[in-house]
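Removed: one protein chain of the complex. Kept in place: all other protein chains.
Chain naming follows the written order as A, B and C, and within any one chain the residues start at number 1.
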Amino acid sequence: MNEQLKTDPTKPAQRMRAGGMTITLLPWIIAIIAMLLLPKIFTNNSALTIMNQMSITIIFALAYNMLLGQGGMLSFGHAVYAGVGGFFCMHIMNMSDFFAAMPLPILPLFGGLFGMGLALIVGAFSTRSAGTVFAMISLGVGELIAASSVIVVAFFGGEEGISGDRTYAQPFFGVEFLQQEEVYYLTAAWVIISAALMYAWSRTPVGRMANAVRDNPERAEFLGYSARWVRYYSFVASGFFAGVSGGLFAINYEILTEENLNAYSSGIILLVTFLGGVGFFFGPIIGAIVFTLVQTVLSLQTELWAFYAGSLFVATVMFFPGGLAGLIMMHVPAIKLGKWRLLIVPYFKTLLPAAIGILGLCALIEMIFHYRHGATGDNEMTLFWTTFDSHTIMPWIIAGAIAAIGIGIAKMTAPDLKDAWNEANTMGGQS
Amino acid sequence: MKNITKLGAVSALSLIIGASAAFAENIKIAFIDPLSGPFASTGTNGLHQFEFAADYMVNQNGGVLGGTNFEVLGFDNKISPKESLIQLQVAIDQGVRFIVQGNSSGVANALTEAVDKHNRRNPDSRVLFLNYAAVDPALTNDKCNFWHFRFDAHADMKMDAVTDSIAEDTSIKNVYLIGQDYSFGKAVAAAANKYIGEKRPDITIVGDELHPIGKVKDFTPYSRKIVNAETDAVITGNWGADMLGLGKSIIENGYTGPIYTYYAAGSGITAAFGDSGKGIVRLVGEGQVNPPPSDEAAAYYTAFKAKYPDGNVDQTRISNTIGMLAQAIEAAGTADDVVAVANALEGMEYDTIWGGKVMMRPNDHQAIQDLHIFEHTNEGIDFPYDNSEYGVRVIKTIEMASADIETTCEMKRP
Amino acid sequence: MSTPALELSGLKKSFGKAEIIRGIDLSIGKAERHAIIGPNGAGKSTLFNLITARFAPTAGTVKLHGENLAGLEPFQINRKGLSRSFQITNIFPKMSVFENIRCALLWSNGYKYSFWNIVNRQRQLSEQADAILDQINLLGRRDLPAGTLSYAEQRALEIGITIAGGADVIMLDEPTAGMSHSETDYITDLIMKVTEGKTLIMVEHDMGVVFGLADRISVLVYGEIIATGKPEDVRGDAKVQEAYLGAALEEEH
Partner (left out) sequence: MDLILVNLIDGLVTGLLLFMLSAGLTLIFSMMGVLNFAHASFYMLGAYFAYSISLALGFWMGLLIAPLIVGVAGAMVERYGLRRVHQYGHVPELIFTFGLALLIEELVQFIWGKNQMPYDVPDILNFTAFAISGNSIPAYKIFMIFISVAIFIGLLYVLTKTRVGMIIQAALSYPRTVEALGHNVPLIFMGVFGVGTALAGVAGVIAGPVLGTFPGMAFVLGSIVFVTIVIGGLGSLWGALVASLLIGWITTFAKSYNIEMENVLNAIGIATPENMDENMFRDFWSLTSPQIADILPYILMVLILIFRPAGLFGKRTQ
């Protein structure tokens, strides 16, 4: 993809690629307004719950990206920092006197501090080197803590976990956080604060050096910085924000269990972050939103959601290593050149048939699944608001034809799209 | 850009959630259990049994309240407490008032607390939690609440039945306890120690140990210890791959005595044990399938197999759950006021097609029913599991088992 | 006589049985431009790596301004005022040219590991970085990812990074390797300009560069210094002629 960038280097678009993002307040203001308005549009509790889940994942994914994207450290056990922070918050919730004197909104801060505390200890030996050694230590430590969660019942509550009641906290300006909406605003406030802090972190000397150490630890050492200390600071900061997300989890779900610590959760956050794109600050945010929707909403629609999620993930790694954020930012040069309009028609011609073709393919997969695993006599299935008999030949022909034609058209028009893309990203000519 | 994405995504979300809320006619039952991932086979089979029971027992007989049908909605919780709570919220928003769940006591524990809090905070949309399989005793003891009903016998009650069976067999001198290292495994071991001590003080517990859950690749070392301890009977609460792995390994390494289990049938386990487990693997549970206790039971099973040739009716309590719920709704005259339905369920005596009665104890919402000891065999099996020739056959029945078992439940009523 | 900027005594390094550096004594004065030359495999880069603690010496000491550097990590040596470049271009390829320089400025400006300063707000830092970019003629490339620069530009950037921290001892490892004539001239001028008043130690193959830049030259052959002195002295040294220049000439033709 890079070779298609032929823009003038002095243009701001390039500045964005090189430096991350240029600072403007506009995206933040839009985000704040949107987060304020969303509950007015989606008032039901489940939408609020799902948005809260997104928010928690956003903080966790951003914290994870402080390691992976900014620091070049691949962790296979980061869930434990969020989990341990959350468990401590839950214990605080259960300390009735102390908790009754504390306003709930500051609870995540404690989660952060305990997450950071654990990171201080583990980081002391794990950040000595990056790469495989770091990855494997994180895997080992993650497994150990996850395994001890079922053994050390006194702290982790065993398999059932521990639970509490957020409403026992001191009312915060009269708000007792009985309703999901109140919790939503608390979570949203923490998302904005944490995201802003993490963004600011990436602009500080140690945040910049994290990038330098990621790219070239040896060179950084010859600039007076110990690569190990830079990694350690990033790791500890990441542990803090992971802990904050754990604290928010405690407030939202009022229960923490082994799943908050286990390897599966650690793997998921890696997936989320990479899906969104590690190269841009806002990548993990997109990843968190998309993945939560896939996991929670798509799974209401099909049992095969994990199959689609896996395919989406593998396709992303193979074709768009920049993730979804990279996909979006690819268009910045064309927009800056004012030539993005050139892309609309080719996109329409290629992506629409491709999308239809892929949906056809999904329909085929769903039909195979239904044919093989559906109840006998229960031949009817509903797909895309259409009910039909999966044991007759016609729907198969239709779905197959849609898939073949859709993808066929997309293949035919793909060269045009490529030309248009090159044209849109080349300076000069009429725009 | 982020906000546009979010906006679009969330509008899609409300569309999907809102879409099914439009049909408010049926009485909706949310089935919150794993439908994907490693435990999906149990979950999917459970969902099929619920769908079938609702259809066969209620809808085909004209529904309840003069024509209202039951509708079972599957929600995939991926066996995660967190996802269960999200799906619970989605279910409630879709107008569901009855939640059924069974796999994993951890999830049940999260759900019962969440339901309790939800009902306290949202009196307008209260729900009932009908637990059909999570057997942690605490759910009807310390952690009981008015909204939770358990239709399965809990771990201690089942152990009471198992030890009744062991106590009768005077040739058993040495018992070995082995289980997964978590709350349920520990509860099984504690109950076994207690009941064996009471019923047969002469029996030696030659082994009492826990192994990591879902992490053991090879059970051989455990089997060696079991064989070397001259064990006459093994008791385990293992389930899933841990059950099969342990059982096969014990048998393979030369053990021939009985293995008493909670979950060693169906979901492929019966077929995988096959001939090797014959006469060795024993199972405690409710609901007699072989020999069929009544013509209705045989007809029910046959109809189920016709619809789901790959499925098993390995949780007969599912049909009890649906039957009792229907009866309670009829008695309460409403499906919307769940307090009335709960009051109708309390103390209900229900004649189950699987033989005997089910009584919902009012003081802790624990179902009391006949428990059986089954044997894994291919002889006298009318309804085998997993499309193999093997199935489970009743070898002992304890009527209204543990009907007066103690409870620490202090029920708070609305 | 004042303390030399860099003093090596009895420095040795073996890899297994192979002795690469066989006892080097060398003293380089303040503000001196010193070139180390020698045929391929003489151990020049190894010597550099020993001085900057990339490798640990088998024997001997390295003293910077009279202070023994034994046991120090590279970043600690850098903080004492010794900075180096690498034979293979060693920059931060994914970061912008400006960022490359700014990172090199952070420590010497006392920012250390701070996370309470926002770097973009530090105007004096940006000005310094731009000044250096101006010096190395890369201001026009300021916001490009460093990895997309041409080879000569990357070498220039490498020198910029090396000098940015304000170190008074600068070590350059083959700064003109693989460059065309015009590029070499450009880099030579650049080195001349940026090392004004500083101690420079460089390894170099291009004799034009060496004789144009160096105040003194050491000739390293098989891990030993066979001659040290002013360019004209070294040029006339018979041993050097025989051991090195002849071989080098042969190689070229």
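Some points to look at:
The rule we apply is simple: contacts are C-beta pairs under 8 Å (C-beta built on N, C-alpha and C of every residue); 3 or more make two chains touch, one makes a residue touch a chain.
What you are looking at is a predicted structure, and each value in this text was computed from that prediction instead of being measured.
Note that the absent chain touches A, B when the full complex is taken as a whole. Touching the chain that is not shown, out of A:L37, A:A100, A:I121 or A:L144: A:L144 (per the contact rule at the top). Per the touch definition above, the residue from B:K173, B:R224 or B:K357 contacting the chain not shown is B:R224. From the set B:P212, B:G347, B:P362 or B:P414, the residue in touch with the chain omitted from the display is B:P212, counting the whole complex. Residues touching the missing chain, restricted to chain B, are 38, 40-41, 44, 181, 209-212, 214-218, 220-222, 224-225, 227-228, 241, 244-245, 248-249, 252-254, 267-269, 271-272, 274, 310, 386, 388 (touch as defined at the top). Residues touching the missing chain, restricted to chain A, are 68, 72, 74, 125, 128-129, 131-133, 135-137, 139-141, 143-144, 147, 151-155, 263, 267, 270-271, 274, 304, 306-307, 309-311, 313-314, 317-318, 321, 369, 373 (touch as defined at the top).
Everything below uses one rule, namely that only the chains that are shown with their structure count from here on.
Using mean Cα coordinates as chain centres, the one most removed from chain B is C. Averaged C-alpha coordinates give centres for chain A and chain B that are 35 Å from one another. For the pair chain B and chain C, the distance between C-alpha centroids works out to 73 Å.
Put simply, the C-alpha centre of chain A and that of chain C have 44 angstrom between them. In chain B, no residue reaches two or more other chains under the touch definition. The part of chain B that touches chain A in the complex is made up of residues 1-3, 5-7, 9-14, 16-17, 35-37, 40, 44, 48, 51, 75-76, 78, 80-83, 85-87, 89-90, 92-94, 104-106, 109-110, 113-114, 117, 121, 136, 181-184, 186, 212-213, 215, 306-310.
Touching chain A in their complex are the following residues of chain C: 52, 54, 73-75, 78-79, 83-84, 86, 90-96, 98-99, 102-104, 106-108, 111-120, 140-145, 148, 161, 165.
Residues 27, 30-31, 34, 38, 41-42, 44-47, 49-51, 53-54, 147, 150-151, 153, 158-161, 163, 165, 167, 178-180, 249, 253-255, 257-260, 282, 285-286, 289-290, 293, 295-297, 299-301, 303-306, 328, 373, 375-378 of chain A touch chain B in their complex.
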